[in-house]
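A short worksheet on the structure shown next.
In this view, the complex is presented without one of its protein chains, the others remaining in place.
For reference, chains read A and B in written order, and residue numbers begin at 1 within each chain.
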Amino acid sequence: MNANDLFAADALRHSYLESTARARAHGMCDDNSFTEWLDPRARLTSPHLEALDVPVSFDDGIVIGEGRLKGEQIFVAAQEGRFMGGAVGEIHGAKLTGLLRRAVQEKPAAVLLLLETGGVRLHEANAGLVAISEIQRAVFDARHAKVPVVVLIGGGNGCYGGMGIVAPCCDAIVMSELARLSVSGPEVIETARGVEEFDAKDRALVWRTMGGKHRYLLGEIDRLVDDDLPSFKEAAATFLRRPVAFDLDAVVAEHARLAERIERFGACEDAVDIWAALGIAEPEQIPSLDLEQFQEAVARSRTGSVHETR
Amino acid sequence: MEQLRFAYDGLKSSNVGAYAIAGVVASGDLEILVEREELGGRCEVDIRTSVQGFEKTWSAVTQSFVSTRALANTRITINDSGATPAVVNLRLAQAAQKLDEGDA
Partner (left out) sequence: MKLADLLNALFPEGHDVTVDADVVQGLGQLDGRDVALIGTAGHAAIGVETALTLAAHVLRVVQDKPGMPILLLVDNAGQRLSRRDELLANNGYLAHLAKCLEVARARGHQVLSLVYDQAISGGFLAAGMIADRTYAVPEALIYVMNLPAMSRITQILLERLESLCVTSAVFAPGVPSFFKLGIVEGVWDGDLSGALRDALTDHSKADLRSENGFARGGRTLAAEIARRVQEGRT
């Protein structure tokens, strides 16, 4: 990477994808209202990475803090995808767990989780895995306390691994089409099962299978937005003080939707087949549509609960 | 990993901004934390880098940067992951700008 690329990237400040975690966190809040907790001056660097001679980061790859959104208090956590792929290590995970636990006590209008991560930070293996489980437990506790936990996914690394399981445990998910949400990564599948099973280099296949548009059509996420900070912010704001039910009725209804998904699409070879089965008129065009065209195509299809989520 | 330390004296003073951070620890990039601190007028630089053997380059880059800015009583701490001098200079400039603007 050269200085010009970096400078140009910084100039695209509104692009959520190109923004750093810190810029994204600020971008979700009303002007100048974001205050970072345990900021880089705290120097909470990972001893596990140091022991492996791997470069460390002062915030261990996650920015946490509070701010105001539409005048309401929110908590924000933003993972830095460019540091260790945003993967969760001991300190990174503890910052996020602490934030969620504090939300149970202080009851902000929402907790925004700006996730960009490959899941467990393999350099911290077991500590990373339990960190994700602790995050999941803390998410559930926040939800029981009726604090909405909203996931925003818009980074180049997507949201994978254990955090790909935590994301649907939250109240809502907002994505852009540039991002992906899944549990197993294409490379891992290809390595284990061969290129016939999944050609990780086929970007179109990867995005059809795991990208924002497909997840929206499948009913896995709540909103699809453009790749800019204001769009993510506006979408997040719609969930302030509006927790989604998390009780027996909710999981029973979700169970029925998930059973139906397997029934309707379990034999589909590719996402395009699923989109066709959903009644989308020209499914192979979906990847090339801009957001407005995409939403029109979805509206025209109207085959019932296409994406009545969660 | 290599740890390098430099200290610079005789600088002009400024107390604008408490701290600033620029850059990310990604391959070819670096993270720079700049903090105001009572250092008897000095500027101290502390670098952790994954690439060995570039002490002279780091010294030249930081010397040049510090001598053109009002960085007395300032601590610069760097986590480097193989950035070129051009990238280092970009991040130093960004950090200094943020410090001047009073933004982190």
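Keep in mind that, in the parts below, a residue touches a chain if its C-beta (ideal position, glycine included) is under 8 Å from a C-beta of that chain, and two chains touch if they have at least 3 such contacts.
What you are looking at is a predicted structure, and each value in this text was computed from that prediction instead of being measured.
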| item | value |
| --- | --- |
| Touch partners, limited to displayed chains, of the chain removed from view | A |
| Residue numbers in chain A that touch the chain omitted from display | 37-38, 42, 44, 47-48, 52, 64, 90-91, 93-95, 97-99, 101-102, 105, 120, 122-134, 136-138, 140, 144, 161-162, 164-169, 181-184, 188-189, 191-193, 197-198, 209-210, 214-215, 218, 220, 246-248, 250-252, 254-255, 258-259, 261-262, 265-266, 268, 270-271, 274 |
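The criterion applied here is as follows: only the chains that are shown with their structure count from here on.
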| item | value |
| --- | --- |
| Whole-Å gap separating chain A and chain B, where each centre is the average of the chain's CA atoms | 33 |
| Chain A residues within the chain B interface of the complex | 1-3, 6-7, 10, 20, 22, 36, 39-41, 43, 45, 50, 53-58, 80, 82-83 |
| Interfacial residue positions of chain B with respect to chain A in the complex | 1, 19, 21, 24-29, 31, 33, 35, 48-50, 77, 79-81, 84, 86-87, 89-90, 94, 104 |
